[in-house]
Every structure is written in structure tokens, then in C-alpha cells.
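Of the protein chains in this complex, all but one are displayed in their positions.
So, subunit A:
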Amino acid sequence: MEQENHKIKAVNLLRSRICDPKFIFKNDSADSNYSKLKFMVSSSVTEACNNSVLLLGPRGSGKNEVLELVIQDLLQEYPDSISLIRLNGLLHSDDISAFKEIARQLCMEHQLLFSKAASFDDNSQFMVAMLKECGLAHKTVIFVLDEFDLFAQGKQRLLYSLLDAMQSITSQAVVLGISCRLDADQLLEKRVRSRFSHRKLLFLPPSIEDSQKLLMHVLTLPIDSSFPYDYAVEFNRKIQNIIEDKRFKATLNKYLNVDSSVKHLLRFLFCAASHMDLQTGFLSQENIELSFSSIQRQPKLECLRNCSSLELKILFCMKRLEVKEQSLCNFNAIMKEYKTLPQPDDYSKNVCLRAFEHLIHRELICFTDNRGQNLSVEFRPVKLLISSAELHQGLRANNSCPRYRKVQACRISLPTFTSLADKCHQRLFASSLTTPSNPHNFISSMNKRLRFQDVIDNHKIQREEANKCVRTCPLPLPTIPFTSYIAHPSIPTVSSRS
């Protein structure tokens, strides 16, 4: 059991590190936001002067965490000289409730009795008087205003009173505003902005190098007596190898391309640490891949995977109707389309209706509007709730639709298809497939840019005949697959296999 313990201890250590903001954000270098903020606030406390700072940055970049760390440190260093008032823009953006909350918190700190019936005037006078008292007693009042941009709505009376009170020499206050809007100080009225000292701390998401440094910092086990020496060294070596691996870097970049905030990165780290194999006791590349895929779950794909083949066919028909730009899509229209499919299975209408309702319950399709509650299910228009890419992936994954494999092989890439400027070209393709020309040649020629003239030339269709086809022939046939409307890099572009 002794052998197993250190592996469990390692996992626990990693997980506790990720959840501990002190470990992640406490950075003692002079450049970091933590030390800058700490210097600003502590110098205001020691020198007994007033100050105001804004912390700006996108959500999940650690503004609240850093602020909490700084406040904890200051409360330890100067236990009696700090009084803390917290306000939140989501709760207290109204001036009356804000002053009430300030009065209540001041009363709690100084053990006074708070009366709920106090009016707005009373509360504001109380605040001014308390600031004066605290100033005389050399106590700094720190106001923390979360969601600062919400306080800047309306007449901004609270902000004005706070910042104005800081102009007098008798008060000692620090106002710290936290906001995710970068232009939070532009939202202030000009009087309020003039009284605000334009100090802003920007919390930017880490660059790629910084993210990798953070990964190393978190995942490296300490080489001391808490872990057996060999195990720790081996563990760190393996982590080093993984992080320098090209594949890992590519996956990490792709993951961070969407959202590169610290919170996002930590979520991935936690998942990875939890997936660590307790048998071997080391983090491996497979664990990392597994955690990436488990974070980027697609719930709709999982739903699709569980669908029966009839349901998938219904979805396929709906997609084709969409491609044909048929405006009314309800159950009856779908059934009509379904009959045109090659080898339609002989399911009764009731079975199909049940499959249809099942799809509605799964929320893969839904009614287009809430009117027509009185109509029966067959007549109400429906729309798809999944995208083409997802449907395509679901079809591919489902092995019970063999005939569609052939369909998928005839894919053409999107740029080609969209180079056909208008519908008449599309129809022309459709019709030209029915002509006795060689489909292989046709498909291979579709990889190039095509114009109406080219099509006529290539396939030796008479111009009159082509026009007739355009006028009369409707669009698709089973051999034009709907999946040709997306270019997914994993979909091979067409070749002559078909």
C-alpha cells in the first residue's frame, strides 16, 4: 500500500494546486498584476492617502482572485487599519440600495446597530460621517465594486459620492473597481471621470509561452521528501516530454484558439489530472487526449449516435428539403421525400410518426413557432436544430446506413459548388447527371470552376436541351448528396472513386 499512496498523493496534490488561486496567481515578480496592485493598495494604506484603481480584463482572467489574494495579505499585515466594504453591480446598482448596503456593512464592521428604516439621506450622511471618523482613527476603508460598469448606468450618484468623498482630506478610502468592459472608464460621466485617478490594471489572457510556463509550474512535482525521489524525477521528465511534443502543442493551440483565458486552461488541467492513470502513476499522452475530447463533448452528436436508422433517414430527408429550399417542411412533406429515396423501407405511417415525435422530444428538430397548437403533429412545420456537419458526422458514425456510404463518396468540395452562381447551374448539374454522359468524367470536372458555358461544352449538351432541363427538372436525385455543402477538412474531396 505504501507504493500506491504516493501516486494518489500526487493526483491530490495536482488537483489541489489547480483549485488554489494562491498557487496560480501569486506571482512575486514586479511586473505581475498581483504585485502592482499590492503595492498600490498598501502604499495608500501606509501613506494614508486616497486612491482609486480599475481592474479590467475579460472574464476568467483572474481579476477577482488576485484581488482576494491582495486583500488577504493586507488584512494579515495591517489587521486593524483596514475596513472592507463589498458591493456588486448586479445587486446594488440602484443608488438607494447601494447606500443601504454600505451603511449595513459599516455597521457590521464597527458593531453598530443598523436600522432598516433609515432613509437615503440618513445613509449617505452616515457614510460620510463614518469616513471622517475612520480617517481620524487612521483606518482605511476599502470599497470593492464588482461589475463596475453596471454602477455607471443612470445618474452615477454612488460613484460620484464615493469619489467626491475621497477628495476631502479627512477621509482615507480606496476604491477598487472590477469590470470586464475595457472601456469602463469611458462610461463614466465627465465629473466622475475627472475625480477618478486614471489607474487601470489590465488582465490580459496569457500568451502561448506563458500558458506553457503555467502548465510546467502546475504539473511539476516538488523534489523534496514528500515524494520518493525517483518517482518525482520520472514524473517531471515525462511531463516535460509531453509538453514539448509537437502533437500536444498543436492540440493545445487549437483548444486555446477559441478561449485563451486562464480559467479555460485550468479546466483542461483539472480534467487531465483527474484522468491520470493510477496504475502507472504517470500522466501520458493518451490521458491528455482523452481529457481534451471529454471537455469538448458535443451533446448533439451523442444524441445522434443513439438514433435509429429510420430517424436518421427522416433527418436526411429534412436536410434535402432544406437544400431544395422548400419553405414548408412538415411531416407529410418529409414522408413524400422519404418515398423518393432509393429503396425506401416499408415502414407504416404510424411507425414513422413515432420516430418523428421521438426526434422532437430529443430536440433534434423542433416546431418553427408556437402557433398552430390546434393542428395535429403532421401538419405543423418543423426545422432542424443540428447543423450539416453534425448530421454528416452522425450519418458517418452510424453503420446501419450502408447505402449512404456510396452517397458520401460523391462529395464535391464547397468552393466548387458555390462557384455556381445561381440555381440554374445547380439544376443543370442535376439534369446533366441523368444524361447518358459518363458520370465519372462529370464528377472529376466538377473540381474546377465551372460556368454554364463550360458545362454545355464539356458534356456536349445542346443549348436548347440544357435550357429545357433547367426549366423542367427539379433538383436532386439521390446521387447529389447534401453533404456537399460543407467543407470539412476531414472530408476527402472528390476523387474518381464512386
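Points to keep in mind about this one:
We adopt the following convention: a residue touches a chain if its C-beta (ideal position, glycine included) is under 8 Å from a C-beta of that chain, and two chains touch if they have at least 3 such contacts; residues count from 1.
Here, contacts and distances are computed from a predicted model.
Here one chain is missing from view; checked against "Cell division control protein", "Auxin-responsive protein", "Protein preY, mitochondrial" or "Calcium and integrin-binding family member 3 isoform X2", UniProt names that protein "Cell division control protein". Contact with the chain that does not appear here is found for just one residue of A:Lys9, A:His110 or A:His138, A:His138. Of the candidate positions A:Asp80, A:Asp121, A:Asp224 or A:Asp346, contact with the unshown chain belongs to A:Asp121.
When the missing chain is restored to the complex, the residue among A:Gln153, A:Ser194, A:Ser226 or A:Thr280 that touches it is A:Ser194.
Interface note: of A:Gly62, A:Pro205 or A:Gly394, the residue touching the hidden chain in the full complex is A:Pro205. Within the whole complex, the absent chain has one touching residue among A:Ile18, A:Leu37 or A:Leu56, and that is A:Leu56.
Interface residues of subunit A facing the missing partner chain: 30, 39, 47-50, 56, 58-59, 96, 119-121, 124, 135-136, 138, 155, 157, 160-161, 164, 166-171, 180-184, 190-191, 193-195, 197-200, 202, 204-205, 207, 256-260, 387, 389-390, 414-415, 487-489.
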